[in-house]
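Complex shown without one protein chain; remaining protein chains in place.
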Amino acid sequence: MKRGVPRQKVKYNRREALAGYLFISPWVLGFLIFTAGAMIYSLVISFSSYNLATGAARPVGTSNYAQLFEDPRVAVSLGNTLFYAVMAVPLEIAFALILALLLSRVGRGAGVFRTLYYLPKMTPAVATAAVFFLLLNGNSGAVNQALGAIGIQGPQWLVDPAWVKPSIVIMALWTVSGTMVIFLAAIKNVPVDLYEVAQIDGAGPVRRFFSITLPMISGAMFFNVIVLTIAAFQVFDQAYLLFWRDQSNASPEASLFYAIYLFQQAFRQFNFGFAAAMAWLLFVIILLITLVQVRLGNRFVYYEGDR
Amino acid sequence: MRKRSLAGVAAVAASALLLTSCSGSGDDPAAGADFSAAPSGTLAAWGFENADDVGQSRLDYAAEQLPDVEVTLDATAFDAQKFTTRIASGDVPDVVQMDRRYVTTYAAQGLIMPLNACFEAKGVDPTERWYQNVVDDVTYADAVYAVSQFYQPPAILLNMNVLNEAGVTPEQFDTSDMDGLLAAISKIYRASGSNPTRLGLDPVATGQGGLWVLGMGGQLTDADGKPTLDDPANAAGIDALKQITDAQGGYAAVKSFTDSFDTFGDANQFVQNQVGAQVANQWYPNVLGAYRDRISLEAVPFRDADGKPFSLASGTAFVIPAGAKNPAAACAWMTDLTSTDAWMAAGTARAETISGKGGLNTGLFTGSPEADTMIRDRFVEPTGDAGFDQVISTYYDVVESGKSFGSSPAGQDIQNELNNAITAVLLGDKTTEQALADAQQAAQRAYDNATAN
């Protein structure tokens, strides 16, 4: 940063500025109503208790927030979601990276494979859930039949509390191609010269990966980790379809993700106040985790062109 | 700067809107409803999903009785979220069909109308028209809130082919003697690896959880409807279920197995000999009647700890949501649908279907003693299959010993929490004590919420 040079006052053309404001006004309006306004509204609701019959909300102070600590389901669902995130994000990153590395080594034909790998991502979540509901059946599902063929006794994916989260992870891995594409683009951007130099210096493929590839794609890695983490905290569709779609609650508590419990409280029980408090808790947690990740990222991410 | 003050205004406006939209609660939801008016106009009804001959014949009968009423029927399953959303948006149907265990939940929140005035207007005495426990299910604070239909007692259906092959007798399926029961189950149980291929007894743990818990001496609510899930007597039923599922590969394996049954089809679990016994409601033998030349059935009642037959009253009921636009027509429609004449029409229709398709008449269990007896006398004859005859009369016997679930403002939650507890214990997630304690906490919170307003 240059010191001693006074900052010039930028002069704005009034007509241009006005035009600018006009062009962005739709977003500003939407922001005021549906973001800022909604967030304030949500805060107000979280301090009240909503009555379904009359549609009225009674202010109740901080009792909704107190209930966040008293209700064991909040802790359980939060724990489930955290556990899932810790399990899913590294696996997704690793799998996507491996696929991207493999694809980057293919000359022609990479496009065909990339298309095939991308197809699952185009599948609506309902279709994925419907198919995997049958594929993951503990007794007759294809996954366990395949495992049985190599002598492994497959678990009860959709009923056993220890395996319900892995089943969601499997479905997430099936649609990992979005992450893969980002890695692939980043890998392609690594200058080949770097590899040449390293090879001439005698570095093996593993060394080349850790010293060249990883740092050079660290920007994409950073982006993917943040995006996948935020997504992992909001898991809803598949878990709902497989475990909580039925009104009869016969699913293990291990499959109760935070977003599902929030949805149940908001739109099944209409406990809007409590659900709003839950939403704010989620917001704070995601914010903290993202901040931590950004901090760590700024230390580890290597930006090309850094002086 | 502009943005900040705008946001501030929005906040104030939002809070003002929210807080001033309070209106008094605790009004009588039926105030202003005149049930004695002549029924006319349109009636928006929600129920009768998958109406069969029994349902259709009663609908036709009611239509005949109410020529001035035009009925529009939303024939989809009851969905709690849909119901509460409709109420929240103010667009409610006039009649809704729901499981009886939900009725008091909505009654306690003032979301449905009490029907005493309706019964008076139509000259119906609830305790005469229905079995006592059926009425108790839908009574809250001395008012009856629903018109009940059906009374599906469960019993244990026995697959005699499997039992004979294993050398087990029906008397061994005695739930008051767990040791004998477990021994019988082990004789029949077969597995390939750790996946069951034949079950000794499918207890239908979450579907019939109430039967097991109450049958073994438990108590889900007290006299006021407060949940008592952590009553130590409730543990017996859950422990029994755990013993039974653990003896057959564990609950997860059993559930995956039973999930894949072709219950309504040609490859059903009795034809395929996938079960030796199964807890089943009365309508299932009706389905199995079509396969009587391939299976041999008998039935034994569920027995309580003293060895006496035990059964639970379950079924559906009609309610009138608060704010319904045509309560008079709703009242007339509901009472006509459950009158003895309507049931006789249903019985006739069912008998015709059976004689046309060549099935068996297993009787109709309507929830009304008069209708039940008349239908049995008129239509149920010896089928020529001794096993099925025994099954039919077992169910009729068991009707007498039916108990009520208990009517509670937290009824829906009690049912859900009980299922959660059962699932947690059977999967080995929690101990019975812990599971029931957690269930009680959640149900108590729901009770407090429901009665606070």
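Order as written gives the chain letters A and B; numbering starts at 1 within each chain.
Basically, a contact is a pair of C-beta atoms (placed from the backbone, for glycine too) under 8 Å apart; a residue touches a chain by one contact, two chains touch by 3 or more.
Criterion: contacts and distances are computed from a predicted model.
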Which of "Glycosyltransferase family 2 protein", "Na(+)/H(+) antiporter subunit C", "Carbohydrate ABC transporter membrane protein 2, CUT1 family" or "Electron transfer flavoprotein subunit alpha" matches, in UniProt, the chain that is not displayed: "Carbohydrate ABC transporter membrane protein 2, CUT1 family"
Among B:60, B:174, B:259 or B:370, the residue in touch with the chain that has been omitted: B:259
Residue in contact with the excluded chain [from A:85, A:135, A:168 or A:256]: A:135
Residues belonging to subunit A that touch the chain removed from view: 10, 12-13, 16-24, 26-31, 33-35, 37-39, 41-42, 45, 99, 102-107, 113-120, 122-135, 137, 140-142, 145, 174, 178, 181-186, 189, 191-197, 199-200, 219-220, 222-224, 227, 230, 233-234, 236-237, 240-241, 245-248, 250, 259, 262-263, 266-267, 272, 275-276, 278-280, 282-283, 286-287, 290, 304-305
Positions on subunit B where the hidden chain makes contact: 49-50, 74, 76-77, 79, 81-82, 85-86, 88-89, 91, 206-207, 259-267
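Throughout what follows, only the chains that are shown with their structure count from here on.
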List of subunit B residues in touch with subunit A within their complex: 3, 6-7, 10-11, 14-15, 18-19, 21-25, 79-81, 84-85, 87-88, 109-111, 193-196, 206-207, 251-253, 255-257, 259-260, 322, 416, 419-420, 423-424, 427, 429, 438, 441-442, 445, 449, 453
Parts of subunit A lying in touch with subunit B, wherever the complex brings them together: 28, 32-33, 36-37, 40-41, 44-45, 48, 51-59, 71-73, 137-140, 148, 153, 155-156, 158-161, 247-254, 267-268, 270-271
